[in-house]
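Starting off with a structure, shown below.
Complex shown without one protein chain; remaining protein chains in place.
We just call them A and B in the order they show up, numbering each chain from 1.
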C-alpha cells in the first residue's frame, strides 16, 4: 500500500518484483524482468511528457493501491446480464479481474480456436514469440509495468483457416474491496487466413473502492487473417482505466477495431496502435466517445505504415457533455519505404455544454512521397438550425438533441456489422444522452 | 507530315500496340475508331510521349524528325498537340498564365520573341470568340472545378491558341451532351485548314457527323485492321465491331 510514497516508489520498491511471479514454466520470466527495468527507467509520465500533456495521470495515482486483488467473485446472473448484449448469439468468456472463470463461461470447443488462461499458455511457442514484443509498447511505462507484474489474462489462438460460427463475447468483471491496481494481460493470435469476431465489454461490481485497471492486449494477424474487434468501455464511476491495444498486421490481413467509450469511469485512456509489417493490409479504426459528468476520456491512436500498399482509415467521434474532458491524439507515420500508402484520419467532436472541453492532436509524419494521406478535425456544437427544424416539427428539445447526437454517432455505429450490437449501442447512447440532458 | 511505321509499344510488359502503320498528310482529317481496349488512347499517348509506354519496335517520323527521340515538350514545340481525354486539374495555376507560359515556350523554341501582354490578350480574345470559349474560365485555375464539357472546350481553345501542325483529339466527344459536342466540333471545324492535320480518336460515329473525316481507320487488338472513308464509320455504327473482329480472327486462323 502507498499513501505517503509516490506510486512509482511503491511499484519500484514496495511490491514483490516480477521474479516472485509464478508462471507455469517461467518461459516469459526474462521478458517480465526486462519490462520491469524498462518501467523503472521510463518512470511515470507527467503532463510534461508529450504523450500525456492533456492527461494528468499522476492525479489518478495519488490514492493508495494494492496489487493483490480478488481472483474470483460472486457474479450474479443479473450482473452478467447487465454487461451482456441482448439478442446476441455468441460464445461467452467471463473474467474476474483478468482471471478466466470457466464456470461462468461458454467457450468454443473442439475447433481450431482456443481460449485459455494466459498463465496456462506460458509454454506456448506463440506466447513466447509475441509476448511484449510489439514495438509500440517499448516506450510505454504503463505497458512495461503491466508486462512486469500482470496477474493473468487471456490467450486466444485461431489456427490456419479457422473461423467461428458466432462472435466471442468477453465480459471483464472488475471488483475491488480495497483500492486495487488491476493488471490483466491478453494475447490474440490469428494464424493464416483465420477470421474472428471479438466483442469486449466490462462491468464494475463494487463502487466502494477504486479499481484502477491497467490492461494490455497484443493482437497478431498473420497473412490474410481478419479480426473484427469491438471494445465497449462502460463501467462504474469509481474506476480508472488505461488500455493498450497493440496489433501487428502481416500481408493481406484486415483489422477492424471499434472502440466505444461510454459513461462513467473517471479516467479512460486508450492507447491503440497498429504496426503494418506486411503489404496490402486494411486497417479500420472506429471510435466513439461519449463522456458525461467529470469523465476524462483520452484516445491515443497510432498507425505505423512500415511497408508499401497498405490502407488505413480512422474515424473517431466524440460527444462531450457536462464537465467532461476529451483528448484525441492520432498519429499516422508513413515510413520511407511505405509508398502507395493510403492513410486517412478524421476526428469530429460535439461539445454539448459550456464546461466540456476537447484537446486534439491529429498528426501526420510522412517520409514517402507517393502517398495519399489526410487528417481532419472539427469541433463545434450541433447546428441550431437542425435543432430548430426538429422542434418546429413538434419534437421536444431533449428528444431532438438526443436525435442529433445519435445522428452524429451514426457514422460509427453504422459500421458495426452485428445488428444486435448496433441496437445495443444505439440504445446506450440514447440513454446516456437523455440522462445527461435531463440533468 | 506524320508517318508511323510498324509501331509496337507496351506498358508494364503488356503489348498494347502491335504494328501500327499510318500516313497523315497536311490538311487531312483522320478518324481512329475501335472497340474499348483496342489501343486507341495508347496510340495518342505513345505519340505524345507518355513515359510509362515503351516503344519496342518501329518508327514515327513527324515533319522529317524522329518523333520518338524527342521529349514530350519538344514534340509539342514541333507542333504536335494532344487534346486529352481526361484533362488534369492544376490548382492555383490560372488558365491564362498557363497558356502564356506554354505559348512563349513554344515561341522561344522557334527563336521567336515572347508575345507582349497586349498581343497575347488580343490573340486570346480572338480565339475565344472563334471557338466560343467562356471568358470567365480564363482566370480560373487550370481545369479546376470545370465541368466535363468545360474541360473539353478548354482543350479545343488551347488547340486554337497554340496552333499546332497536327492535333490529336483523344475521345474529345466522350461524356459530352449534344450541345457541347456541336460547339466542340464547330470549333475544330473552324481550325481546319490546308496546313493542319487532325487525328480524331473516338468510340462513337456521332462525332463524325459533325467533324467529317477524310479517312476512317479501325483499330483492333493493337493494329489498324481496316481503313476506309466516312462511310466505314456509318457501317460500324450500324453493325458494331463484331463482324470486324470475326474477320480478323478468320484471317489469323488462315
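Just so it is clear, contacts are C-beta pairs under 8 Å (C-beta built on N, C-alpha and C of every residue); 3 or more make two chains touch, one makes a residue touch a chain.
Assume contacts and distances are computed from a predicted model.
One chain of this complex is left out of the view, and of "Fe-S cluster assembly protein SufB", "Cytochrome bc1 complex Rieske iron-sulfur subunit", "NADH-quinone oxidoreductase subunit K" or "Transport permease protein", the protein name its UniProt record gives is "Fe-S cluster assembly protein SufB". Among A:28, A:221, A:351 or A:437, only A:351 touches the chain left out of the display. Remark: the omitted chain is touched by one listed residue; of A:107, A:368 or A:390 this is A:368.
Checked against the full complex, the candidates B:13, B:64 or B:91 give a single residue touching the omitted chain, namely B:91. Summary of contacts with the chain left out: across B:82, B:166 or B:191, the touching residue is B:82.
Within the complete assembly, residues 50, 54, 336, 339, 349, 351-354, 356-381 of chain A touch the chain that is not shown. Although one chain is not shown, part of chain B still touches it, namely residues 48-51, 71-73, 75-77, 81-82, 84, 87-88, 90-93, 97-98, 101-103, 105-106, 109, 141-142, 158, 162.
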